[in-house]
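What you see is the complex with one protein chain gone and the rest in place.
Entry: subunit A
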Amino acid sequence: MKCLWTILCFSNLLWFIFAMPAKADILTLQEQIDATPSGGVLVLKDGIYTGQFSITKPITLKGSKHTELKSNAKESLLKIENTQNVSLENILISDAHIGIVMKNTSNVSLHDVKLQNVWSGVQIYNSKDVVVNGLTITGIDGHYSKKGNGLAIFNSHNLTISNNNFTNVQDGFYIEKVQAITLADNTVKNSRYGIHFMYTDNALAKSNEFNQNVTGIMLMMTENTQIENNNVKEQNGLNGAGFILFEAKNIDILYNHFQANRTALSTQKLTTSTVGHNTFQMNQTAVELIRSNKENIVYANDFVGNIVNIRSDGTDSSIKQNYYDDYAGIDIDDNGIGERPYVALQSFGQWMVRQPAYQYFIESPGVVLLNEMDRQTNLLETEQLVDEEPMMHSSHKATIESNILVWEVVVGLIVLVFGLWLWRREVAI
């Protein structure tokens, strides 16, 4: 019996020594951050860390498989301020009003950070050399007017924002007074604007996907920007639009795919810009040029299955070498260009620019008749919305991915041969 008690006491002692959490483990997250030396790496164990935290020195914060940060406060959960060389990796932030706020920072990176049930995801102010990659944000339920933005950036420069995925926020990316920013391979769904540029210079938005937002890209008072290879689908609500460009200059809209939007591309007060090599497919209105667009060119685009291809309220912009599926001309010299000009002028399209409510009469018998009359009278139009060199063929080559699996074919053949053999044998008998 004595021996049994001794063993029991000894085992208890061992448990106290080894199984009880060390002092470091019961430190709060803020204490752990404070205890990490500059340039150090803090690896957070699995668990839920509640509260508000602040980073003001160069450290790397790494989460484990189930590291979660939570906050009930009406402010930001994590602040990164007045510092540089900070990295955040593999962390889940939930139930916060604002997930992360960065102010006056440089060389900061966020990798694989997930935010869920947040009013606003990340806000960046007065920072430079920032990389955000693999950020996932799921906003709160409700109308977008009651939510904050996914990632909002103000007065900053040199940022690379890629492979992020946002849903249910106000604007996926709100970019205000930013210089030199790249947004690539991001997805924004069910929000107000996918990307909202304001007073930005030298931006690149490529290979992003926008689906079922009010507007895919809203670009305002912005200059020297490329928007390329984006996939813009189903912005088809009452005020829906693929892209809206307002008071912008030197913008290149190239190789984008617009499908099933109310208006695919609307430009207002746009100057010295290019719309080229895009595919406009099954949109209510493909391109809208309004309010004194100047020195813009719309070229080499494919217009397929749209109700109205191009409309304008009187524009200086030129259109050339586009493919229009409703072009009825012929190509005698076989150079791929139609012999007579294509005139995109539609009386009804022009009226819709002035009174958007007219869109509800599209394809009504009266409008169909009007369009037919336009087709006849347009033969005399020489100035507005005239493409002198319409393309006879779409530049878009349809590709069907072959998904035949060899083993399925082999098995099928074996079964077929066996079936034939069985049948012949039955017949022979």
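The rule is simple: contacts are C-beta pairs under 8 Å (C-beta built on N, C-alpha and C of every residue); 3 or more make two chains touch, one makes a residue touch a chain; residues count from 1.
Definition applied: contacts and distances are computed from a predicted model.
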Per UniProt record, name of the chain withheld from view ["Phosphotransferase system, enzyme I, PtsI", "Peptidoglycan D,D-transpeptidase MrdA", "Urea ABC transporter permease subunit UrtC" or "Nitrous oxide reduction protein"]: "Nitrous oxide reduction protein"
Sole contact to the chain not displayed, among A:K114, A:R192 or A:H277: A:R192
Sole contact to the chain not displayed, among A:I181, A:V214, A:I251 or A:L385: A:V214
Among A:Q84, A:N133 or A:N155, the residue in touch with the chain that has been omitted: A:N155
Per the touch definition above, residue among A:F246, A:Y299 or A:W351 touching the missing chain: A:F246
Sole residue of A:E81, A:D112, A:D129 or A:E176 that reaches the chain not shown, by the stated touch rule: A:E176
Positions on subunit A contacted by the hidden chain, ascending: 143-145, 155, 170, 176-177, 192, 198-199, 214, 218, 220-221, 238-239, 241, 244, 246, 266, 268
